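With one protein chain held back, the other chains of the complex are shown just where they sit.
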Amino acid sequence: MNRTSKVEFTVELVRIVTAVAIAYAVALITLFVISDDPVYIIQQFVLGPFSSPRRIGSIINLAIPFTFTGLCMCFMYAVNKFNLSGEGIFMISGCVISMVALKLGNSLPAPIAIAVLFVVGAGVGAIISGIPAIMEAKFKANIVVASLMLNNILVFLAIYLLKYKMRDNTIGFLGSLPLPEVIKFPAVFGKMRVQAGIFVAVIAVILVALLFYKMVFGYKMRVVGNNPQFAKASGINMMGTIIGAQLVGGAIAGMGGTVEILGNYDRFQWTASTQHGFDGLMVAVLARKNPLLVPVAALLLAYIRIGADVVNSKGDIPIEFITIIQGIVILMVAADEFMGGFKKKLIYKAAAEELAAKEKAAQKTA
Amino acid sequence: MFTLEWIGNFGFSVLRLSTPLIYAGLAAVISAKAGMMNMALEGMMLVAALAGVVVSGMTGNLWIGLAAAILFGVITGGVIAFASISGKTDLYLTCIATNLAAAGGTVFAMYLLTGEKATTSAAIRAYTIPSITIPVIDKIPVIGPMISGHNLLTYVAFFSIWAVWFFLKRTRLGLRLRAVGENPTAASSVGISVKNIGYISFLLSGVLCGLAGAFMSMGWVSFFMKGMINGRGYIGLSASNIASANPAGAGIVAVFFGFTDALATSLKSGSSFPSEFIEMIPYASTMLAVVVIGIIRTNKARKVAKGGH
Partner (left out) sequence: MAKEILRMENITKIYDNGFVANKDVTFWLHEGEILALAGENGAGKTTLMKVLFGLEKPQTGRVLLNGEDANIKNTLDAIGKGIGMVHQHFMQVPSLTVAENVLLGIEPMKNGLFDFDKAVEMTREVSEKYNFHVDPLARICDLSVGQKQKVEIMKVLIKGAKIIIMDEPTAVLTPQETDELFEQLLRLRDDGHSFIFISHKLEEVKRICSRITVLRRGHCLGSYDLSDMSEADISRLMVGRDVVLQFEKEDPTPGDPIVKVRDLVKINADGKRVLDGLSFNIRAGEVIGIAGVEGNGQSELSDVLSGMDGFASGTVELNGQSIEGKSVFEIRQQGMSLIPEDRMIHGAAGDMSICDNIISDRYFKPGYKKGMFINKKYIENIADEYIKEYQIACDNKKQAVRYLSGGNIQKVVVAREFTTGGNFIIANQPTRGIDVGAAELIRKAIVRKSREEGTATLLISADLNEVLGCSDKLFVMRKGKIVAVFPKASEVSEAELGEYMLGLKTMTEKEMEGLL
């Protein structure tokens, strides 16, 4: 029996690695085919992200929002609800905390001001992710449609707030007044210039992992996600757990938006959706909804993105080709049948070996 | 403001904006009748919209472009069917992944072909599907300007409502498709392949999305633009959900959403109200409609349960 579990683990690992490898290979082939100078471009794509400390720092900086939205999607995934509001939450939380930060100005000492902003960001996230969650639970609405419609609304809401509530008319582009210095995160790790939000991200990963695997709520969530019928027969409050998980997920996406603004921006200036919410879906799928693997998946995705960025700036390749690769990865990792035959073979083999071993032992005793 | 002329124009704009929603709604209806929720309408429409512009521009033939839009809609549908039916990937994830890939993929393809990243308007010669003036009717006041002079695909959209109904109701394939959607075991017990029907439903969905995409890039405007479907696929899906996958109902709900869209557009031009809130109207009304229909349905179910006692 232990063999079966080992086989499943191995296959799972091999599957994910293979899926990523195939997608990466597709990316390389695409670059090779479409580029005028394929060798240079591929070299840039593969090694470019490591070519300077600054770039390595960019990978980490990009992995930070991915980590937050990936954690958010882990919660949605854990209770089997495709609540995609993380996308809109990331943006609107960034917007709302910018407003609050502008109101606060430099009036509060840094730790308190930052704490207030995190509470606001997380609160906004929780409230917003609750909307599709309740629409689904109470009114049987399709949660994907509800959350995506909501995302569209939030984009316009954020733009409205930016335009009418905090616009800086002295600058040449649409942006808010400059954010107060006191709340800005410093850059750390010397030349890599990683934003200090990395510490928040690390703490978030640890807390979420604790919540998932050590805390009572995480336990309930896992039972409900794993077998809702069993949860019901055990007397676990399903609706509460399902909605609760989504609220926590939303709060984490909201914190992601907060960290992004505090760490990387002097002003709030998003006028379009960041796509980080959807990136979070990919991260969660890759991490197999295990919060501890989320940073790994986030770094991997960030590496590929920065590679694409480098290529984009160096040559003739637009960054968007990465989304196709992303789609391929999600599909292959999620497809049950992908390498399913390989898995069955291994399981049969393990079962046969086990049987042979037993027979041998039986012969010996005889 | 509310002159007869304005009413005629407004009605025209409602029908025009309803067109892609009707196609999307019907595409969702076909999948829903086969027992699946097609959330990839958005991506399918986007791919078709680009294909139409590019192929018509390359071949210099409008109709080949239209055919290409449909073909690419169908191919995208086939990819989804393959992943979810043959590859046993979760249908939700498949559709979300398809939409993501289509959003980026169309920009990528556009860039490769034209060197542009936002729109093809400058790089590719525009072809538009002709508009049709209906003789006699166009002379009638109010109604004439409302229903005459639309793009051919708008008329096809309304015709499609009937066609989809006819297909589901009167053809053998339609009958089997409904049977599979409602009770797959019953269908397979009489030798109907559930798998094949699943594929067919996505391919047919693809045809309708192809028409929708073509309307967007070769009718509504005459170029492809990044992200130009803008949630219309999801709104169409909601139309189908709200109408319980009834083609005529989906058509009516789609026109209602078209109405809110037209309302938003006309408000934008005529008021000082922040345009952002007006832009929200189509999405907000979709959410509201979904909630209202949900309340009505749960109340009904509650009554039935009570009556059972």
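A and B label the chains in the order they appear, each numbered from 1.
By definition in this document, a contact is a pair of C-beta atoms (placed from the backbone, for glycine too) under 8 Å apart; a residue touches a chain by one contact, two chains touch by 3 or more.
Because the structure is predicted, anything quoted here is derived from the model rather than measured.
From the options A:Arg15, A:Lys220 or A:Lys343, the residue with contact to the chain not on display is A:Lys220. Within the set A:Ala231, A:Ala251, A:Val283 or A:Met332, the residue that contacts the chain not displayed is A:Ala231.
Of the candidate positions B:Ile7, B:Met58, B:Ile134 or B:Ile192, contact with the hidden chain is made by B:Ile192. If you put the missing chain back, the residues of subunit A touching it would be 1-2, 4-5, 210, 214-217, 219-220, 222-223, 226-227, 229-237.
The set of subunit B residues touching the chain not shown comprises 170-172, 174-176, 178-179, 182-183, 185-187, 189-192, 308-309.
One rule holds for everything that comes next: only the chains that are shown with their structure count from here on.
Averaged Cα coordinates give subunit A a centre that lies 30 Å from the centre of subunit B.
If you check the complex, the residues on subunit B that touch subunit A are 37, 39, 83, 86-90, 92-98, 100-101, 103-105, 107-108, 111-112, 117, 230-231, 234-235, 237-238, 241, 274, 276-277, 279-280, 283-284, 286-287, 290-291, 294-295, 297-298. Here subunit A touches subunit B in the complex through residues 34, 82, 84, 135, 138-142, 144-146, 148-150, 152-153, 156-157, 159-160, 163-164, 278, 281-282, 285, 318, 320-324, 326-328, 330-331, 334-338, 340, going by the rule given at the top.
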